[in-house]
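With one protein chain withheld, the remaining protein chains of the complex are depicted in position.
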Amino acid sequence: MTTQLPPGLQLEKVDERIMTLNVGPQHPGSGHMRLIIKVDGDYIVSCDPDPGYVHRGEEKMAEYRNYIVNIPHLERPVIHDSCNVLYPYCLGVEELLGLEVPERAKYLRVIASELNRCVYIQYWLAIYGIFLGHSTMFMWPAGDRELLIDLLEKITGARVTHAYFVPGGIRNDVPANFEEMCLKRVNYFEKRIKEYAAIFYDNPILISRTQGAGVLSREDAIRLGTTGSTLRASGVDFDLRKKEPYDAYGELDVHSNVLKDGDSYARSKIPWLDMLESCNIIRQALQKMPKSGSVRVKLKPNPKGGNDEVYKRVESGRGSLGCYIVSRSQPEPYRLKLSVGSFRNLICMPYLLKGEKLGNMPAVYWSLNYWPVEADR
Amino acid sequence: MADAVFLAISVLTIGSAIAALEVRSLIYGSISLMGTLGGVAGYFLLLDSPFVAMFQIAVYIGSIAVLILFTVMLVRRQLIFIKIEDKRRRYAGIGLMLIMMVSLGAIIIGSGVKTMQTDAAPVDFRTIGEDFLTYYWPALVLMALILAASVIGALTLARREDMENEQRTD
Amino acid sequence: MVGEYAANFSHVLLMFGFAIVAVGPALLISRMISPRKRSNPVKFLPMECGQVPQGEGRTHFMMQYYSYVLMFVVFDVMAIFLYAWGSSLLSLPKTATLPIIAFLGIMFAAMAFALYQSKRRNIW
Amino acid sequence: MSAIAPKFRFSYFLRSILDNVFWIITLLTLVGIPLAMVLFFYFELPVMNNNLTSPYLMLTTIADPSRQVPLLKSIMHSDFFRITAFPGFGFAALLAAATIFIERKMLAKLQLRVGPFYCGKIEGILQLAGDGLKLISKEIIIPAKADKPIFWAAPVLFVATAAAFVALIPVAGGGWVVADVDVGLLAVFAIIGFFPVITVLSAWSANSKFPFIGGIRALHQMVSFEIPLILSVLGIVILTGSLNLSEIVQSQIHYWWIVFLPIGAIVFFIAMLAELERIPFDLPEAESEIVAGWLTEFSGMMYGLVQLGSYVKLYAFSALFVVLFLGGWNGPMIWPPFPEDIIKNGIVMGPITAHIPGLPLLDQQMINDVVWFVIKTMGVIFMILLPRGVFPRIRIDLLLHIGWYKLIGLCFVNIFIALGLLYAGVLGPGGIL
Amino acid sequence: MSQPETPETKPVATAPPAKAPPPAAKAPPQKELPQFEKSIADKLEGKFSTKATIEFVKVNRIRVKVNKEDMLDVARFIRDELHFDHAESVTGVDYPDQKEIEVTYHLGSYTDPELAKQVLTLATRAPREENPSPGNDSTRVPSLRDIFYSVEFHERECFEMLGVYFENHPDNRRLLLPEDWADLPPMRKDFKIKGR
Partner (left out) sequence: MGTATGIIKALNSGIKHLAVKRFTLRYPEQKLKFVGDGYQFDPTTGVGIAGYKGRHMLFHDKCTGCQLCAIACEGVAEAIGMVKVQDEWKHNKKGIMPQIDYGKCVFCGLCVDACPFYALYMTNDYELSSFTKEALIYTPAQLQVKPYVQQDAEIVFDSRGATHG
């Protein structure tokens, strides 16, 4: 209905209700990225992610360095998950060069990779906590992470940028009495993360806030090509550790965690379950690991691959992490492409945030297990 | 002492009332309006009826002024009425005001306010409640109806009219 | 006596004034001793997460919960009437309960309507 | 020598301190003493020994401690003392500072970390002073397009409104309250009504998007939770028939209202959290959504003042909770009585015998009251602080839903409980208890 | 169909009927081909005998090369008949010596548990220009966004990194690079890193 307006008064148009908010790059609720969000009142009308603030051209850099020297810089996209980000690269180069990894190195790789996954997920969880305004959930994971960081430091010699995996095995053997130390810490760590349930995952306020926020149905999860916890929270049982076992995972009993809801709550719970599963895998691997033996194949100084290409993928903390290497008989890769889980999950962001409430924005955004630095590479 | 306070409150009330009408910025106008309403509360305090004074502050400043502020903030300035300078309108307004003041004054003078004792004991606020629920109960029910009607009317007026535009997916 | 209560309330005002007098100098001192560099105009832009601000700061931004604010105005009045009733309850006759029940009934009907309206998100 | 402070010399540092001391002493003697003399003539001075104190007499009391006690006593019973120091602003600010310290240390303990540690040797007790110094020496940046008068006034008004709230809180028996108002409870609600106004005005004046959203959120939140806040106390008003806070406290000599009206207490507590913008209801300052809400554009001491105001407000609310539900200052006598001979004869300190009859400026009852009041208030403050470590932030629509559906329903349940108790003859005049 | 290939670039891709062995020089040439992968490759072969070239079949990996004109048909067949339902990555590889840019889609499947291990590599080539102006030159391939929704952001990345324009892509904008990037697309070989 249109009423007769007094002169000088106009009805405002719809577009004037819409406010454009830049969430990021200098925003406590964004990573190193920007979300251009249009809000109508409390509802998000559209969302346009703008990554690229930490783009460093890792792929270009890799074309100039040989297969060994690529290692320290290729782990930079995700320094919290540096073992896993090197994993597919090492697998790929091993296939290119035709290397056979020693048995003990396979298990140690699995252990280091699972420890690093826990470290990554703890960091992710800490930020998820602070995004939801739960400061304890920031401090606890950030503190308990220290247990495993300390352990990894004893193995690899660095706290986060381990540079531990190399084509052909691992850089160094573990120190003495490692198994006992590892078991003790992993057991305590498992006990600690089980305590998160009462204060975080079973917290009614958290449940009321995240359940039903940003629901990604099974069909959409497949159609959008999501991966990792985002995919498994939507009810698709796809865990590369089980589906395409690499290294020692084939001999271990891996259980992949799947939830059906596909909302923020399920997406945030899957990594937590993954951590418990990781503790399990580490204990198994410690048992089955050969007690001694070689851990590294000796390489020539400048190894060359043939005219070939490989695509290897592993399950990282953020889902499937693929490494595509094109080799042209040079010591350097001709083209190296990292297909990272974060970048694949980025496409969900405009899809899920549309029509969502502004208050749900951080919950949905971070539950996608998106790591801006990795997506930019 | 009371006289001085009365004068001060009068100056505050009338001054801020004038400011509320004359200030160009709407926000400052509504702040001035809050001053006026607070001045009225001051009158009530001077008249030894703190209950009504607190009612005045809590309702008029605490909620109605907030509502006015809120509404003023949400409306852009150029969308408000353009001020139309018209001599006839002004005189008509002044005339209307005079008529209203005279009639109100007549009512007040006729209501027996002249015979009131200034040094009588103040009325306990509980008697207000008692009177409301016994002798004046129709007024209470009437007030409830008015409030209900106002909330319904306000809700009906405030909704947006361009519902067809579909921007939200839920 | 006229102004008896006003004298009591004046303490509240005095406290209000004293707080202003006490904390105002903090701002003044801060203004005096803090550095003031006005060379960089970007410093005085509103916060926009590191981007150049687009659009106005004070747009017509309406939350979908406007009805709650409208309801507040009415229910504030209602609550204070309930205080008048509650504080004088002891000296009231039993029949005086009826008007308050009618009052509450009408108000609850209005509240139900308002809550129903506030639930319909798409009209706001 | 380090590159960060290349010109630092200890002698310079000492010289600057000596400079400051010199100037302070000079200014005090040149300005302070004449000013004090002038002011003494204008102040209403107390009557001592049956004669009005003159300014000269006033100065002589400085030399004679036996004359100071009655003077101090008279000062302590003046309105000025009440407003500035004890039940008023100073006390509130002190408790607010204690609150901040407790919050930091308790939260740190809950989160298995240390918290402030180095500033002030003992567990970082001077951290707050350090923070205050930092804030006061920071530059105040005001956005260019802001509405400057409102922007400057908002923090000050926020503190002042919180202080006005404090004025209504009775701290101890015997009239230890700044403003003993007959309709105290209503006055409290009238003052609470100012907070949304100030918030929304400051948010509007900043002329920026995030403060604007934060201000509107704050408005919705505060305004919605005022109704449950007001209605949850109605049960007490029904049972006591009074709106005076001191009378409400006196009505709880034998039992606290939280025993009979637990639902009202819970509703009041939740509404209080929302009014205070504490986690889980700190939506107006939700940093992950809207940078810092309506505080985004405040910098330096303006931010500090808003924080001061919000902690004073926190004290005032928890004191109100104590007054309404936890029996205020009532409690068993735990303060030991003062020794008789000191009261009569004064203290003997070594060679000097200072005969100061009536040394205790405060009586035993009053100190006991204050101790109980502070203990209870600290308990309530602890309960307000604890959710910050335990709960995440809630969403605005859930918040409003809780406020308007659940809490108001519980309020009416509470009122019916109160009415039932009254009509069943359990409480109220002629009741069993 | 495809352009003649110089032997040192792409190792195999000879006549379609004879499945090329894994081309690595070190691997034994007469290795047994994995059965399951071969069956998939045969299906593709049977449908698009002339259009699609099977370049290699390895354990869990198949590589198919098509012309860019046949891209949409092959991709639709892969989605509908072979049940590959999402793209893991889209990679552009620059071959300046052949004046071509290859765009490689790595396709995987979530719905079919048998295909969970498989990654099908779908490659196509676009002509390359010496002085590129991204979006306006002949370096363009059809977008697979309507078939595999998940390639949307990958194709945007490929567009800005190599200057390959994807036709019918709804949103061909910059993604990672700064807004004022006016140089060559950085992943091309003639874009050199400073100092190397």
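Labels for the chains are A, B, C, D and E, by order of writing; each one numbers its residues from 1.
To be clear about the criterion, contacts are C-beta pairs under 8 Å (C-beta built on N, C-alpha and C of every residue); 3 or more make two chains touch, one makes a residue touch a chain.
All of these numbers come straight from a predicted model, not from anything done at the bench.
The absent chain, not drawn in this view, touches the displayed chains A, D throughout the complex.
When the missing chain is restored to the complex, the residue among A:His32, A:Lys154, A:Arg218 or A:Lys304 that touches it is A:Lys154. From the options D:Pro116, D:Gly173, D:Gly389 or D:Gly403, the residue with contact to the unseen chain in the full assembly is D:Gly389.
Contact with the chain that does not appear here is found for just one residue of A:His73, A:Lys243 or A:Lys304, A:His73.
Contact residues of chain D toward the unshown chain are 2-4, 106, 108-114, 117, 386-387, 389-391.
Those residues of chain A that touch the chain absent from the view are 64-66, 68-73, 136, 143-144, 146-147, 150, 153-158, 161, 163, 171-175, 184-185, 188, 195, 198-199, 202-205, 207-208, 294-299.
Everything below uses one rule, namely that only the chains that are shown with their structure count from here on.
Comparing the CA-atom centres of all chains against that of chain C, the greatest distance is found for E. Of all chain pairs, the one linked by the most C-beta contacts is C-D.
Relative to chain A, the chain whose mean Cα position lies farthest away is B.
Central chain by Cα centroid: C, whose mean Cα position is closest to the mean of all protein Cα atoms. Each chain gets one centre point, the mean of its Cα atoms, and the points for chain A and chain E are 26 Å apart.
Annotation for chain A: residues touching 2 or more other chains are 12, 16, 19, 27, 42-43.
Among the residues of chain D, those in touch with two or more other chains are 181-182, 186-187, 189, 204, 209-210, 213, 216, 219, 223, 226, 241, 243, 291, 396-397.
Against chain C, the residues of chain D that register as touching in their complex are 79, 82-84, 88-89, 135-146, 152, 155-157, 159-164, 166-168, 178-182, 185-187, 189, 191, 204, 206-213, 216-217, 219-220, 223-224, 226-227, 230-231, 234, 237-238, 241-243, 291, 296-297, 300-302, 304-305, 308, 396-397, 400, 403-405, 415, 422, 428-429.
Of all residues in chain D, only 147, 150, 181-183, 186-187, 189-190, 192-194, 196-197, 200-201, 204, 216, 219, 223, 226, 241, 243 touch chain B in the complex they form.
Residues of chain E that touch chain A in their complex: 8-11, 22-27, 60-61, 63, 85-89, 91, 93-94, 104, 106, 110-111, 116-117, 119, 121, 148-154, 157, 174-178, 186-187, 191, 193, 196.
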